[in-house]
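Every protein chain of the complex appears in place save one, which is left out.
Going by the order they are written in, the chains are A and B; count residues from 1 in each one.
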Amino acid sequence: MSVMTAFVRAALTLVGLTVGVYLIEVLEGLLTLGQRNWRAVLRLPLARAGQLLRQPDRPPAHADTFLYQSAPFIAVITVGLAALVIPLGPGLIGFDSSVGLFYFIVLLSPFVIAQMNAGWSQNGVVGVLGTFRAAAHLISYEVPLGFAAIGAPMAAASLATGKIVAAQAHLWYVVWQPLGVVIYLVAALFPAFRHPFDGAYAGSELEGGVLAAYGGARLLLLRWALDGIFLLLMALGVVLFFGGWQGPLLPPPVWFAFKTLALAAVVLALSRRVPRLRHDQMLSLAWKILVPASLVNIAIVGVLALFVFGGGA
Amino acid sequence: MGAHDLAALAGQQPLVMLVAAPRHADCLLVYEPLNAAFAPAAAELARGLPEGAPVILYRPPDLPALTDETPGATVFPHARRITACTAAALQAAYAQGRSDALPVAAAFPSLRADLVDLPQEHELATEFTVFSLGPAQPFTAGPARFWLICDGEQVVQCRPVMGYAARGIAGQMHGMAWAAAAELAAWYDPLAPVASRLAFVQAVEHLQGITPNAASQGIREQALAVERAHNALWWSVRFLRLLALEPLARRAAQLAMALDAVLAGWTPEPIAAWLAPQRPAPVTTPPDLASLARAVRDLAATVRRDRWLHLRTVGIGQINGAILHSAGVTGSALTASTSGAGDIQARLVARLTMAATTLTALAELAAAPQTTPTVAGRQKDQQADWYVPAGTATGAVAGPRGTLAVDVTSDGGIHPAHVAWHAPSAALLSLVPALLAGQKVADAEMILASLDLVTAEVDG
Partner (left out) sequence: MSGIIEWLIFGMLALIAVITAAGMLVTMSMYRAGLALMASFVALAGIFILLDADLLAMIQIMMNVGGMLIMILVMVMLMMDPGGQMMWDMKRSMHIRGLGAFSMTMPRGHHEATTDAPMPMDDHMHMPHGEQEATEEGADTPGMQHGGMDLRDGQQAKGAMKMSGMNAQQHYQMLVSMAMTTAQLPWALVVGAATAVALILLVVVTPWHLAGTAPSGDAAAIVGNLLLGRYMVGFEGAAFLIVAGIAGAVLLARREGSPPSYAQSLQAPTPAAQIAQPTAAKPMYTCPMHSEVQQDHPGKCPICGMDLVPQPPQRMGDMGGEQ
């Protein structure tokens, strides 16, 4: 591939992600403020972005300046890189790696590390507490998320995201891996720091936690990355369990975008009913419930894939 | 009042939302009065705002001048003023554009940062972190500061620092005429003006040796009951929002605003006008609250059943009823411990149930045929009598947070000789350090919020 196409792909990825992030913000606004305020909801993310772009961002006193300034960029770059392996349609993929799924899950770690850097570098109590909570997230989501996601490649006999979608041409995996879907969606909220696992940000609890000292464009970048990773996790969920781009009549990318947003809306609406979990409850949930459940899921999927659905390959 | 107004603003308007850190704010709304202890904190908060964000001052229109006050204009010379605490006024003030001047007067001192004396560390101990909650924090109504000395996420000690809301109300009453003092009394607990004022008026009436007639008494009780329900509802809005349970918080906010709307046209003249000694209450029918009462009862039931809420609140911050009793705590916090488990969830349910039963009782009153439609001998324009003979008397009423009492001493002159308040929050506050020690930071904050402390009444 030439340099030009690489640039075009990168630009397209960023534009697509930004649109997705805007839609996620709108979804959240609709859920918070109700449909009656749809005008304000459509305007709000743009207004907030404009407001933040006009603000200067000065690092707090005695910050670890390099980490403070770089953390939002690390987060954004990670999100951008992770977006490359999401297939929007047959052949419509930024980087068709043979280990696409693994690549995506691996890239979540640097994203969480970037959040930790952001909290650590600002030299404040709330930031450091946020950092530790983010670290607790990192060690709790990796195993259940990976184990839940592994069900799809077990059935498709490939780690490449495009092949996983293609393998679901006849039957979506959500039909016979419902446990995997639930575990995946719960675990996906961890690295995205979504409510109710937003302990590292924690609203008024930690005064913003990791984000507390950020302002201006860097805050915008961090929020963009947070929404972006959530969007990508939902997109990956669609790829793994909901047949990706497949659907009748409409062109594949439209189906894919529709499914992703619908899944995001469902997850957001359900998660709002749960109060913010304490970090120890979050860890218990991850290690005592999600990990054993995901192991059970692997066993079930293995048996089904081998005997019922024709041995995968 | 500020706490309820803020909760209302954030619950209602799409364009107004509360943020956690000053760096994320678009403007800072300062509720006057400020005192000498809190003004530096407010200044520090304003210094933490992003560049160009304005400070907006609001002073409740009927707030009398206070002697211990630091005028907001001396701290924030370029602040914009709003005359009504509504989203529209806030947006209008904000729409004046960026404020490029420094938000705080340059000479104004910062909040001093100094070292906390930490508990003795053991040889192998971890280091302690000092986490400062406040002075401006959402867990109490009004400013207060709680030093949480933490071992990681675990609170080892909690040291409350009060005084940020002190206005010297009792002291100021000594030099005031009785009528003005009664007006000022309403500000003792700004969230419960009826209860504060009624307590004072009752004390005065005791001194005068007068018992108000039954109809007045009944309407006074109704006003108190409405205020209790009102406070419980707004408190639950704030609390549920702190738990990040947006759907339930929204429901509570809707109910609270519906109650506000019903009450807006309840009495023909404002409550403050007839809440005076010997002044009979105007004839009024109790507001129609039947549907609202049902809705609040439903909300209480939802909260009691919500399994996710259970997960987060049951068993946390338990207080033994006997201890509460001996500490002199009254009101819903005590009910939660005597008839419930005494944890956060019990307090939430107890307050909502209290609001529901209160509203139900009022609704039944409205439905019942009026037994005393007009009071015989009631003179419509009877003036309040402010002559107070010498002596000491106590007025006590059931306020939203428990029994609110005031001792009034008169020497027969035109001023009260001595006024002493007994705040329901103070008793709860004395339990806070022991209650928070050993809790997780997140739990400690929720426990603090569940106690419904109003700092203004503690500080006086």
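Following the convention adopted for this analysis, a residue touches a chain if its C-beta (ideal position, glycine included) is under 8 Å from a C-beta of that chain, and two chains touch if they have at least 3 such contacts.
Keep in mind that this is a model prediction, so the values were computed, not measured.
Enquirer: If the hidden chain were put back, which of A:41, A:67 or A:145 would touch it?
Expert: In the complete complex, the chain left out is touched by residue A:67.
Enquirer: Looking at the whole complex, which of A:159, A:188, A:234 or A:261 touches the chain that is not displayed?
Expert: For the chain that is not drawn, the touching residue is A:159.
Enquirer: Looking at the full complex, which residue from B:91, B:318, B:338 or B:394 touches the chain that isn't shown here?
Expert: B:318
Enquirer: Which candidate, A:59, A:80 or A:94, sits in contact with the chain we can't see?
Expert: The one listed residue touching the chain not shown is A:59.
Enquirer: If the missing chain were put back, which residues of chain A would it touch?
Expert: Per the touch rule, chain A residues meeting the hidden chain are 3, 58-67, 97-99, 102-103, 105-107, 109-110, 113, 116-117, 120-126, 128, 132, 135, 138-139, 142, 157-160, 207, 212-213.
The criterion applied here is as follows: only the chains that are shown with their structure count from here on.
Enquirer: Please give the residue numbers of chain A that touch chain B in the complex, ascending.
Expert: Against chain B, chain A makes touches at 29, 31-33, 37, 40-41, 44, 51, 54-56, 125-126, 128-129, 132, 195-196, 198-199, 201-208, 211-216, 219, 272-281.
Enquirer: For a test of understanding, state which residues of chain B touch chain A in their complex under the given definition.
Expert: Per the stated touch rule, the residues are 14-15, 18-21, 23-24, 26, 50-52, 129-132, 137-139, 152-153, 242-247, 308-309, 311-313, 440-443, 445.
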